[in-house]
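In this view, the complex is presented without one of its protein chains, the others remaining in place.
For chain A:
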Amino acid sequence: MLGFLTARQAGLDDPLRLRRAESTRRVFGLELNPDRDVDRIHGNGINTIDIEAVEGRYMLSGGSDGIIVVYDLENYSGKPQYTCKAVCTVGRSSRYVHKFSVETVQWYPYDTGMFVSSSFDKTMKVWDTETLKPAEVFEFEGNVYSHHLSPIARKHSLIAVGTKYPKVQLCDLKSGSRSHVLQGHRAEVLSVRWSPRYEHILATASADSKVKVWDVRRASGSLLDLDQHKGDKSKASTEAVNTAHNGRVNGLCFTGDGLYILTTGTDDRMRLWNSATGENTLVNYGKVCNESRKKLQFAVSRGCSPEFVFVPCGSSVAVYALHTGELVTMLRGHYNNVDCCEFHPDYQELYSGGKDCNILAWVPVLHASAVEDESNSSNKDAASQPSVNPALQDAWSSDED
């Protein structure tokens, strides 16, 4: 590490290199920390988590009980021991709460004044965070599995919705009406994602084993079908179709730069695709256990030098290196299946939620506290405050004032 610092000081290295090295080092040190906790509000499993893109301070979570909670992740107390408190909840007592389980929540990409949630009660609600009332309600014919707003869109404000019916619905946020429909899938659409690179490119994953990439301006059909055998028809079990997986495709994620797409399927495989050509990069991650019948939310790190994928795998979160497919570590801590995980890019922290109603925060552990801190605290009396980080201690105010 000192080598990186010296090289940066001397100008031998690009500043970005030191930043990447430190981010990667922090991701390697991800662990459950007794100091960091998230308030436990949900009474039932947690299906989805979203951290806002603007400040990275507020986190939304949606649960199987229909409840939506907003947490404040920022630690202003000055102490290392911190519980992320729930700022507000749309609980069962609210008139507008979803009747069944909330499957996806997402903050409005530009500010935290609004968020969108979709649920198995066949509705998608656009909420005003101030009043916690829905400003808009979209109704659908089937259970809504997934929705996504484009994080970079300037020319449109479309929400892509994946429901039990094979048609992907696009709803316009500005006018409150439906825009158009993308046809092509044959079974329920489990996951939809906009590309973080091009505002008109959308990827959808469906239970018919296909993943389609669309340009929404062209409603005549999909641009690409992702093909796991790279066009080599001889490996597939039938001549007919291009499939991305040998089972339902339930997880879809773009990497931070939008150049690659990751998909997971119930055939226990995870595949990495080139998003421009739709080519399978044939990275072998091994067996990634996947039994979910709904969508699986997984995360890719941003700003690290070998990028990492955090995939929920049974009751633990598996961390893989993105391009080599090597399993870095398994993060164990949940008591039951993990359904969703989200990476906080600024602090390199991972939040994961699962059926055990807990959201766990995985925080990078850097170095063990020094020996002198321990001896200091043992000298103080029993009613002393917990050891404070010397950087946060007050060194300015004087006792005389």
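Keep this in mind: contacts are C-beta pairs under 8 Å (C-beta built on N, C-alpha and C of every residue); 3 or more make two chains touch, one makes a residue touch a chain; residues count from 1.
We take it that contacts and distances are computed from a predicted model.
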item: Protein name (UniProt record) of the chain left out of view, among "Cis-aconitate decarboxylase", "Serine/threonine kinase 19", "TATA box-binding protein-like 1" or "Dolichol-phosphate mannosyltransferase subunit 1"; value: "Serine/threonine kinase 19"
item: Sole residue of A:35, A:279 or A:326 that reaches the chain not shown, by the stated touch rule; value: A:326
item: Hidden-chain contact residue, picked from the options A:157, A:246, A:292 or A:337; value: A:246
item: Selected from A:24, A:117 or A:264 as touching the chain missing from the view; value: A:24
item: Of A:137, A:365 or A:392, the one touching the omitted chain in the full complex; value: A:365
item: Residues of chain A (touch criterion as defined above) contacting the omitted chain; value: 1, 3-4, 21, 24-25, 28-29, 232-235, 237-239, 246, 267-268, 282-287, 289, 324-326, 365-368, 370-372
